[in-house]
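Scroll down for the structure; my scribbles are underneath it.
A single protein chain has been omitted; all remaining protein chains appear in their positions.
Moving on to chain A:
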Amino acid sequence: LSAVVFFEVEILDAKTKDKLCFLDKVRSHFSSNCLHYPQWYPARQSIRLDPKGKSLKDEDVLQHLPVGTTATFYFRDLGAQISWVTVFLTEYTGPLVIYLMFYFRVPFIYAPKYDFTTSKHWVVHLACMCHSFHYVKRLLETLFVHRFSHGTMPLRNIFKNCTYYWGFAAWMAYYINHPLYTPPIYGEQQIRLALIIFLFCQIGNFSIHVALRNLRPPGSKTRKIPYPTKNPFTWIFLLVSCPNYTYELGSWLGFTLMTQCLPVAFFTLVGFIQMTVWAKGKHRSYLKEFRDYPPLRSPILPFIL
């Protein structure tokens, strides 16, 4: 006969600290996903040990949490949520479609005499192929490659993200496909170099995404340290924590060089700033979680950043 330990669980509102409910005779294998308020769907409910802390995961069970026999949980409504997959698909389809609209010079963008004409510069066709390829790649990766840790994000993010991606795509596409577009100063040399950089970084970025996917068995949310694999494009893991961002920066630098377009440079810069913030955060959490994290690595730029 083994003794069964019962817990008492009280749930408080994380903001007001009001007592929301009290449960007694709770078994030790109770976890936060046993607990849901019916009026909100589970993804927007956050149960946590500390009002300002991180949410408990579905797998955390009472007997393994640092609580006494009376456990206090805090509840927070995260607001309307949307799945990461939905956000990614929406934010990436926009640029793909929008750029093509400018490329084909759909009416009301440029002067009417240019409607449905195409640019006379071959680099403009190349740029369209590269830009479209980039976003098709992203869409396919979202559907088939990425394994997301979190199911959802706040709903307002989709408006923010789409404004960013769609807005910049329109801004860049307007100039590149403009009847008065000026091709790169150094002509074919510049474009060829840019294309090589772009393709190299696209393959690199894809390689990293595949490597990261393979770290994680299907359906799991485990986190492991990524290491270089047989694929040479992953050897950058020796120097960098988030090489996917490094390659992404490289791709856009290539595209900037290819199009010699200031708005593209701005987009690259803003993206670089955001990715650096993300890379630093990721690097910090790697360091926190893994005692044996390789010390040579920088977050995004080898030795620099």
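General observations
What we mean here is this: a residue touches a chain if its C-beta (ideal position, glycine included) is under 8 Å from a C-beta of that chain, and two chains touch if they have at least 3 such contacts; residues count from 1.
Simple rule for what comes next: contacts and distances are computed from a predicted model.
Name of the non-displayed chain as stated in its UniProt record, restricted to "Ubiquitin-like-conjugating enzyme ATG10", "Very-long-chain (3R)-3-hydroxyacyl-CoA dehydratase", "Ribonuclease" or "Queuine tRNA-ribosyltransferase catalytic subunit 1": "Very-long-chain (3R)-3-hydroxyacyl-CoA dehydratase". For the chain missing from the display, the contacting residue among A:C21, A:L262 or A:V277 is A:L262, taking the whole complex into account. Interface note: of A:H178, A:R213 or A:K282, the residue touching the hidden chain in the full complex is A:H178.
One chain is missing from the display, and on chain A it is touched by residues 175-176, 178, 180-182, 185, 259-263.
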